[in-house]
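Complex shown without one protein chain; remaining protein chains in place.
Here is chain A:
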Amino acid sequence: MSELEQLRQEAEQLRHQIRDARKACSDSTLSQMTAGLDSVGRIQMRTRRTLRGHLAKIYAMHWGTDSRLLVSASQDGKLIIWDSYTTNKVMRRSSVVFSFILRYLSCCRFLDDGQIITSSGDTTCALWDIETGQQTTSFTGHTGDVMSLTVCPDSKAFVSGACDALAKLWDIRDGMCRQSFTGHVSDINAVCFFPNGNAFTTGSDDATCRLFDLRADQELMLYSHDNIICGITSVAFSKSGRLLLAGYDDFNCNVWDTLKGERAGINTCISFTLKSISALFQK
């Protein structure tokens, strides 16, 4: 047997052991544990504001820390900052081009005023120092385009979701991948941390959302329904984490009970001008 073969066997054995260890921890499931919990009931949401101004598809948006300002980015090349409450535009800018990455940039999140983390179609993520424009750390390991990232509340780590159907937890300080989560069968388009920083959710083209826990090192819950055919483009949690909001390719936004795995509400985006509902939670 060649050395490579031996190594492969060793890796396979380790994978089996890890699988067994995870099974040993599965003394219950989240659904079983929450069976007796009161359901959240029907969550009815209404459109409160419509912000008009972009000329083409809006690909991303993000809330400011005051829960009123938000920024949106569109294919028309413009960034607009809105006071969402009054619907007034505060600022309008042409997108600044940072040409440091050779493939497309799928997601970016500020770590603080001086640093930003990006995910890219070249399968890597990167940490940048904004002032010098230099790449401080590179996070490699995914074998598919990285589509989204979410920063842990303690700012020491982040999770990325990619087209290789894996979600990975990275240590910001040393650039190492700490954990890798399997379960999805197609591209992961969106990821979001649970507010306690110990779990996160993913949304994928396989029409399911999943909840993964860092300490259990595995999937806790699957959010899906036979009648849900389309992939998920964005996910977000409510303040308590009890509600999981997911935006789908069919213009629906489904509200899930995070703990019980049931659907709590469906909201249809009637207008066709918004193709993807990005993570839209007030802090």
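By definition in this document, a residue touches a chain if its C-beta (ideal position, glycine included) is under 8 Å from a C-beta of that chain, and two chains touch if they have at least 3 such contacts; residues count from 1.
Please note the rule applied: contacts and distances are computed from a predicted model.
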| item | value |
| --- | --- |
| Complex member absent from the view - protein name from UniProt, among "Glutathione S-transferase omega", "Vacuolar protein sorting-associated protein 51 homolog", "Regulator of G-protein signaling 6" or "Large ribosomal subunit protein uL3m" | "Regulator of G-protein signaling 6" |
| Residue in contact with the excluded chain [from A:G161, A:G183 or A:G231] | A:G231 |
| In chain A, positions touching the absent partner | 3-4, 7-8, 10-11, 14-15, 17-18, 21-22, 24-30, 33-34, 37, 40, 43, 45, 48, 66-68, 85, 104, 106, 112-115, 121, 123, 129-132, 134, 136, 143, 145, 147, 153-155, 163, 173, 177-180, 185-187, 194-196, 198-199, 205-207, 213, 215-217, 220, 226-227, 229-231, 238-243, 249-250, 252, 258-259, 266, 268, 272, 275, 282 |
